[in-house]
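The structure under discussion is supplied below as structure tokens; questions concerning it will follow.
Excluded from the complex is one protein chain; the other protein chains are retained at their positions.
For reference, chains read A, B and C in written order, and residue numbers begin at 1 within each chain.
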Amino acid sequence: MTRLILRRLLVSVLVLWVVSLLVFVATLLLPGDPARAILGQQATPERVAALQHQLHLDLPVWQRYLDWLGGLFTGDLGTSTSTQGPVTALLGDRVSASLVLLVVAAVLATPLGLALGTWSAIRRDRATDQAISGISLVIAALPEFVIGVALVVLLSTTVFKIFPSVTITAPGETVWDEPAQLVLPVLTLVLVVTPYITRMMRATMNEVLDSGYVEMARLKGVRERTVLVRHALPHAIGPVAQVVALQLAWLAGGVVVVEFLFRYPGIGQALIDAVGKRDVAVVQAVTLLIAAVYIVVNLLADVVGILANPKLRTEAGR
Amino acid sequence: MTAVELPRTAPPDAPPARSGGLFRTAWTFPKAKIGAVLTIVVVLIALLGPWLGPVLTGHTTTDFAGKPFKHDGVFGTDGLGRDVLTRFLAGGTTLLLYAVLATALGIVLGALLGMVAGYGGGWLDSLLMRGNDVLLSFPQLVIALLAIAVIGPEGWLLVLVIGLTHAPRTARVARQATVAVRGQDYIRAAEMYAVPRSRILLREILPNITGPLMVEIGLRLTYSIGYIASLSFLGLGIQPPSADWGLMINENRIALVVQPWGVLLPVLAIAALTVGTNLVADALASAAAGRKREAHA
Amino acid sequence: MTAALEVTGLAVSTVAGSPVLTDVSFAVAPGEVLALVGESGSGKTTAGLAALGHFRRGLAVAGGQVTVAGVDVLSLDAAARRRLRGSTVAYIPQDPALSLNPALRIGLQIAEVLETHGYEGSVDERVGSVLAEVGLPADAAYRRRYPHQLSGGQQQRVGIAMAFACRPAVVVLDEPTTGLDVVTQALVLKTVRALTAEHDVAALYITHDLAVVAEIADRVAVMYRGDIVECGPAATVLRTPSHAYTRRLLDAVPDPDAASAPPPPEDPVLATRDVSVSYGQHVVLRGVDVSVARGECLLLLGESGSGKTTLSQCIAGLTAAYSGTVSLAGTSLAVSTRQRSDEQRRRIQYVFQSPFSSLNPRKTVAQSIEVPLTRLTSLSRAERRARVDEMLDRVRLGRALADRLPDQLSGGERQRAAIARALVTTPDVLVCDEVTSALDVSVQATIVELLGELRRELGMAMLFVTHNIALAGEVADRIAVLQGGAIVEEGPVRDVLDAPSHDYTRELLAATPRL
Partner (left out) sequence: GATYAAPVPAGPPKPGGRLRVGVTGGGASDTLDPHIPATNPDIARVINLYEPLLIRDHDYRLQPLVAQSLKASPDARTWTAVLRDGVKFHDGRPVTPADVVATFKRIMDPKDPKSGAAGLTMLAEVVPSGDRTVEFRLNTPNAGFDDLLGQYSLGIVPADFDLKRPIGTGPFKAGSFTVGQQSTFTRNEHYWRPGQPYLDELVLINFADDDARINALLSSQVDAIDQVPVALVDVLNSDPRIQVLAAETGTWLPFTMRVDRPPFDDVRVRQAMRLVVDREQMINQVLSGQGRLGNDLYAPFDPAYAKELPQRKQDIDAAKKLLAEAGHSTLDVELVTAPIQAGAVEAAQVFQQQAKAAGINVKIRKLDTTTFYGENYLSWDFAQDFWYTRNYLPQVANGSLPKSPYNETHWQDPEFIALVTRAGSTVDPNARADLIKRAQKIEYERGGLIVWGFVNQVDAHRKYVAGLVPDRTGISLSGYQFRNAWLGTGKEA
């Protein structure tokens, strides 16, 4: 089992490295000069020249890649061309802000999705099930900005004026100092993610509840609750972990639209801003970060899958 | 003597594996009917709209019907004073076209990759699937953001980028389906007669994975629509002065309180379209999974 | 003696309303084994599960009564039914691999029944004793195993142990030996017989194998399309069947003692020399030599996993690698079929084990049969079609079915189509890999008969692979017995059947149930 996990880990590291290479190349292709991008209309030739000199844009490409890669290991993500400060300083707060959004959304959506999915499966083909699966099917189809706009109209500006529709943080304050402004972004993400988890959980549970061993457990006279907890749920862990992982990874990347909509000071906003400003170091850092989240989360899901499967657990362990 | 039990042949009312049968089975689900109706209505609007708009309203998509965000005409005017209904009617064609093209690209590419990886096996499989992992770990929106920053918001680029981001996901599904089919004796029978590998892929494997692929097409179409609309919403997709639903939402969102139609019509259309295609895809998935019609008295 | 299980006028139908059981009545006394036989889909499982008051999703009871140890099961509420299950009436499922929870240790799964029903006394001890009763090791290490760490036969015996753990009054066994090889099957049958006799348990034994019935049952009930068509003492029903379906079942049972033709002269058209195959550490074939002469039929006999399919596929060129040689009329062949010539490919043909997977479900029968013609001959389209039609007639399938898709055919018809595909290029050697084992007994007989006729008509050599020794007398001239990847005995059919020289062969013959 350890070997299996180690191999999986090695592959992940390899994938991450290739991603880093691709990210670097992709950002090289960004047209336009960062110096000009920073100065905008104020870009007089003298000021452009001065700024370019400051930004060390004159080193050969491969050297810049090696420097950058080396920096990653020491926690140095490079220098932002637009703030001219370290990227880590620029992203620090934003990463934790996005993380808060992500974690809160995940912590709410995952158990909710699992519970709804299980409930739906237990009540298979009854009204509850049909309502849950119908609604989740519809919500799952809606693009996140449609959900977000609908929530703003409903809860913030037009119908009810309950929650703030944008996020404002004073310096030194963090986004969670004023929880009310987290409500709409979190709710949007929860609405986007929960239907997928619900549907997957329902499908998996249906399959498990139809399985021979669940039927056998019932024929043994085992109580329904025990059937569910001991015989059915453990089998849903593996496949559902995959979906939850996928959704979490989606959250990391898909948070861009939601952050844009709610002006949430996270990495998504930073990314849009950085692409516009040709702030290559920031683009690289954020992209790599999101990719790393994806890879790590998937790795975890695989490990959970391996641990939840006695066959893999026992066989590979020897 | 020992008799081995007849493996469960399809019960009389279970779905046969053919794709014609798949559609027929899927059609027995109410959700397929609702989905198809939603989709067809929106597609009809998208296809006939550009021609119907000027006839109904007397305005083209670009001329001015009044001041911005006023209630002139049936559904008022947009941010430039153009007729919302005309623009709404014309606004689905491009979205739909791009979504269909992107889906087609993603499916063809993904199915090909997945089938080759699944059938080839071995190092080829590992290589393709690790490459797939790399693509998958690249956040979809970031790819689009970078590509559009590099090249500009061109139509073909949208199709390409979205198609490409679909490909690895489709490849996974196609690979899984192929692996399930690969071990089947009819593939080995074809190999026994030295049928060329390309022909095995196209003639023996492809027809047998149409079930999951059909589901995938439905899902990818849903995502493509949402994705293109999202990009337009971020201002990166279809560009003005084109009439486009995603763009309309972006342009008119600001006046949601005064003149909601400029947002509501396209939001409803996009919602109906994505929900419709998703319902159909889900019905196909249920049919492919062999679930019998929810028997309810 | 009063019946432990009594079913009267039971009717079950689907929720949609179509009947599954119409009017089923039978009774089983303590210590008695009632065999419930019938073809697939006749409703055996449905009737068996009704004894536990359980109906599968989509089915509902439509009338009748089920009494277990004096209790009217169907009138009980869910909780009371649950208390009955596992304690008074137990169930042994058809497929242990699917019915044991793969995530739970087997000891726990057995203990669970005891705990659920509040077993008085030491649960641990009882688990140990019931494991011993079914002939499994009772030590702690064994109990900590997961199902996937057991063989199929062991899994099935764990299932039996689970059923007998609470000393039930009634057990329902749903085809418990299907999928097991003859030796394991004999062991399981012995266990069941011993346990029922010892504890005075009433057993309902579901099967469609009449030979098994003869071994185990006191009485037989024959089911046909949801109805009991015949019921009586086993000896009576098997000797003087009154219903047409029962007779058909009986006729289909092959007779190992049937006479066969003398061996033809030695002239090997196909020969393997020292063929060995291993998958990693696992050696599957260890230097196998077999040869088949022109017009001869060699029966390759072996239990499941002995390497029969592997050998057949070496001959057909479908394995990745083997050592040794396979030669066709003296010329040695390349390992992979892709490296062999069209002519070589044409001369050796292979029929797969399962007709359900060997035909592409998206191709019509004619299209599938046409493939070898397209690949291996240069016939025109019209000529190919003519050959296909002719071949369809030959395998008694008829041209009418040419444009059907496989799922519009029955299993037997599909196997005929697969045979037609193998024969359409008139091969010299036909390798049949357990071509009948996926088929119902009655169908099995017709396929064996067809192959015999075709062999005589076309004069080809045949390698007939099977694990069913009962077929030997019907089809083969010679027998080769494969065990653990090596040939342990070889000789003319009569000699081997009458005077087996190897222990394994003797064991096989002894374990084979007979009427």
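One rule holds in what follows: a residue touches a chain if its C-beta (ideal position, glycine included) is under 8 Å from a C-beta of that chain, and two chains touch if they have at least 3 such contacts.
Keep in mind that this is a model prediction, so the values were computed, not measured.
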Visible contact partners (per top-of-document touch definition) of the missing chain: A, B
Option from B:30, B:54 or B:68 whose C-beta touches the chain left out: B:68
Contact partner of the left-out chain, one of A:121, A:193 or A:270: A:270
Option from A:134, A:164 or A:234 whose C-beta touches the chain left out: A:164
Hidden partner chain, touching residue among A:24, A:213, A:262 or A:294: A:262
Contact footprint on chain B, counting only the chain that is left out: 62-64, 67-69, 79-81, 149, 152-153, 235, 239-241, 253-255, 257-258
For chain A, residues in touch with the removed chain: 31-33, 36-44, 46-47, 50, 80, 82-83, 85, 90, 93, 152, 156-157, 161, 164-166, 168-172, 181, 260-263, 265, 269-270, 273-274, 276-279, 282
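FYI, only the chains that are shown with their structure count from here on.
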Of A-B and A-C, pair with higher C-beta contact tally: A-B
CA centroid of chain A to CA centroid of chain C, Å: 50
Chain centre separation in whole Å, for chain B relative to chain A (CA means): 23
Chain A contact footprint on chain B (complex, rising order): 31, 130, 133-134, 136-142, 145-146, 149-150, 222, 225-227, 229-230, 233-234, 249, 253, 256-257, 263, 267, 270-271, 274-275, 277-279, 282, 294-296
In the complex with chain B, residue positions of chain C that touch it: 14-16, 40, 58, 94, 175, 177-182, 185, 208-209, 211-212, 253-254, 316-318, 337-338, 340, 342, 345, 350, 352-354, 356-363, 368, 371-372, 375-376, 405, 407, 410-411, 421, 437-441, 444, 467-468, 470, 512-513
Residues of chain A that touch chain B when the two form their complex: 11, 14-16, 18-19, 22, 26-27, 29-31, 125, 130, 134, 137-138, 140-146, 149-150, 153, 157-158, 249, 252-254, 256-257, 260, 271-272, 275-276, 278, 283, 286-287, 290-291, 294-295, 298
